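Note that this is a trimmed complex: some chains were dropped, and none of the rest were shifted.
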């Protein structure tokens, strides 16, 4: 239930409520997930984290669904259950199909395997990879 | 230089050479990077790993550059220097621009940050994320 | 419930009971948390782990609350839910305020973000940092 509990919209200060409003408007949704309600106890962190995510996750050179899949790849590698659950749903909402998810998982699994093998075999970086 | 040293093409058995040939043909290149030369001391592992990667990294529901960027995201999260160096180059060869790399890094950094914050605040998964 | 179950005080051998007594006396509390009851099935490990923690966590050049916050920082980075829950409570008991916890989480999040960015950008260590 989170260390300080969750701050619901109706209990939020105007400062926090403004950020909740921006989250919902930006995401075109009418609810706020627990992460934001948990860190709302620290309004400076809520504001900074939201503004960072908003800036970073906007489509640019990478589209929205690719960014969410990268978020999932990191969250899976870190074994963060909350993040996997939330960003998998976000990715699906932005267009990730089941086929895409399956390939994402296959790549993430493979990368984790070879990351360790290359280190375990103590392989030096090829000169070709250093430009 | 790797625990058992590197097996160069000219010193490889026909079995290993056949895999080297397939790697170069599949990747349309004329050299083999150190990872393969290092695990070639275990031909069964070389064969299995290459066949897995070949199957997984082929464009499908996700295109080739997206798959390489996911590989980079995992490698960065695992702090695997060899893998970051090699897969960043691979991603660039498959079309990752500098702008795409920069956004990739921004997302990876952000995901690592919030993965930890959500866990540190002990946030429970929203019912909405459990379908 | 732990692989071998939990050994309660009344079921413990004198050897284990002596360590439980020392834990409670040192921590000025009248209960034993599950971690100790779980590893008590291996008395040598219980003894070694407790004596190490007792030696390490005593106030010295760093005070007690700083040590507990470092413990939380590591536990969050490792995504260890049990450890986060137990050491957050310990830190609070030793004087960590809500404001301190919030700043702790902000630093942990930021460090996890830049740890990955610096590695992903393949940044070399400055000569100035090598003395």
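Here the chain labels run A, B and C in written order, and each chain numbers its own residues starting at 1.
The rule we apply is simple: a contact is a pair of C-beta atoms (placed from the backbone, for glycine too) under 8 Å apart; a residue touches a chain by one contact, two chains touch by 3 or more.
Computed from a prediction, not measured in an experiment: that's the story for all the values here.
Peer 1: Counting all identical protein chains, and not just the 3 shown, how many does the complete complex contain?
Peer 2: Number of sequence copies in the full complex, not just those placed: 6.
FYI, only the chains that are shown with their structure count from here on.
Peer 1: When all chain pairs are ranked by how many C-beta pairs they have in contact, which pair ranks first?
Peer 2: Per-pair contact counts point to A-B as the maximum.
Peer 1: Is the contact between chain B and chain C built from the same residue numbers on each copy (over half shared) or from different ones (under half shared)?
Peer 2: same
Peer 1: Indicate, using Cα centroids, the chain positioned nearest the centre of all protein chains shown.
Peer 2: Most central by this criterion: A.
Peer 1: Which chain's centre, taken as the mean of its Cα atoms, is farthest from the centre of chain C?
Peer 2: B
Peer 1: Measuring centre to centre with CA averages, how many angstrom lie between chain A and chain B?
Peer 2: Each chain reduced to its C-alpha mean, chain A and chain B end up 21 Å apart.
Peer 1: Indicate the whole-number Å distance between the mean C-alpha point of chain B and the mean C-alpha point of chain C.
Peer 2: The separation of the two C-alpha centroids amounts to 34 Å.
Peer 1: Can you tell me which residues of chain A touch two or more of the remaining chains?
Peer 2: Residues 3-4, 39, 45, 49, 78, 80 of chain A each touch two or more of the other chains.
Peer 1: Over in the complex, which chain A residues touch chain C? Could you list them?
Peer 2: For this pair, the touching residues of chain A are 3-4, 39, 41-42, 45, 49, 78-80.
Peer 1: Would you tell me which residues of chain C are touching chain A in their complex?
Peer 2: Chain C residues touching chain A: 79, 88, 98, 101-102, 105-106, 109.
Peer 1: Show me the residue ranges of chain C that touch chain B in the complex, using the header's touch definition.
Peer 2: For chain C paired with chain B, touching residues are 72, 76-77, 79, 81, 84-85, 88, 104-105, 108-110, 112-117, 119-122.
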